[in-house]
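Now for chain A:
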Amino acid sequence: MKATLNTGRTIHQGMAVEHKSSPDYTAAVSICYMNPVDLMDLGIEGGARVSVTSRAGRIVLTTRAAEEVNQGEVFVPLGPYANHLISADTHATGMPDFKGEPVDVTSTHELVKDIDSVMEELGGVRYDH
Partner candidate 1 sequence: MTELLVKNACVFDPLNGISMEMMDISIRDGRVVESVSATADVIDAHGCLTLPGGIDSHSHVCGTKVNFGRYMSPEDMRAGRTARRGKMHITSGYYVPTTYGNSYRYSTMGYTTVLEGAMAPLEARHTHEEFTATPHQDMMANTLFDGNWAIMEAVQKRDTRRAAAIVAWMLSAVKGYSIKLTNPGGTEAWGWGEDLTSIHELVPNFNVTPAEIITTMIAANELLHLPHSVHLHCNNLGKPGNYETTLETFDLVPDRNNGRQTLYATHVQFHAYGGTTWRNINSKAEEITRSVNAKPQIVMDMGQIMFGRTMTMTADGPMEFNLYCLHHNKWSNHDVELETASGIIPVLYSKKSLVNCVMWAIGLELALLTKNPYQCLLATDNPNGAPFVKYPEIIGLLMSKRYRDEEFATLHEGTGQRTVISSIDREMDWNEVAIMTRAGQAKALGIIPQGKGHLGVGAEADIAIYPIRCRDVDPSTEYRKVIEGFQKTMYTIKRGRIIARDGEVIVEGANSTFWVNPSVPEEISVASDPEFVKKFEEYYTVRMGNYPVQDVYLPRGKCIRTEAVL
Partner candidate 2 sequence: MRVILETKKRIKPFLPVEAESIIPRNFLKGTDLTVYEGNKERALSELFWIFVEGTAVSPDKVEIVLKGDTARIKRVGEYMDTGAIRIVGNIGMHCGNFMSGGLIEIGGNADAWLGREMLDGSIVCHGDAGHYCASGYRGEKHGMKGGRVEVMGNAGDFCAEYLTGGDVYIHGSCGDMAGVEMKGGQLVIGGDAIRPCGNMKNGTCVILGRVHKMIPTFEKTERRVLPEWNITADVFKGDVANRGKGTLMIKIPELIQ
C-alpha cells in the first residue's frame, strides 16, 4: 500500500527517550499508527507487523490502529525506526522531510529489530555491558 509517512513526538516516546536501551523505548518508537480502514485493506489487525519501505530504507514495525491518522498516511513516532525511512535531503534548508515522505507498506511476519541491530546496519557496534 502506498502511503505518506508522518513522524512526530508522542508521550510514550518522550517518557522513554532517556531510557533508550530499555524495551519501553523500542516499543514506543517502533509502532506504525494506521487508520483502521488501511489496516483492513492490508488484511491485518492492529498489533500485526508491516514492512515499510521508502527511498531511504526499509524497516519492520508493529501496527496500531488509530482513528486520528488519515487514510493513506502512517504515523511513526520520532526515533531511530522512523529515521530509517527518512531521506537526508533537506532542500538546502537543513531540515529533512520528517513529514511527508512517500512510503510503501506491506504486511510481513518478520520480527521488529532491536535498536542496536538497527544501528549495526549503519555500521555501528552494539555496546552491552
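The candidates came about this way: all candidates are chains of the complex that A comes from, given by their letters.
Here, a contact is a pair of C-beta atoms (placed from the backbone, for glycine too) under 8 Å apart; a residue touches a chain by one contact, two chains touch by 3 or more; residues count from 1.
Treat the numbers as computed from the prediction; the structure is a model and nothing was measured.
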From 1 or 2, the one in contact with chain A within this complex: 2
Residues on chain A engaged by candidate 2 in the complex (per definition of touch): 91-92
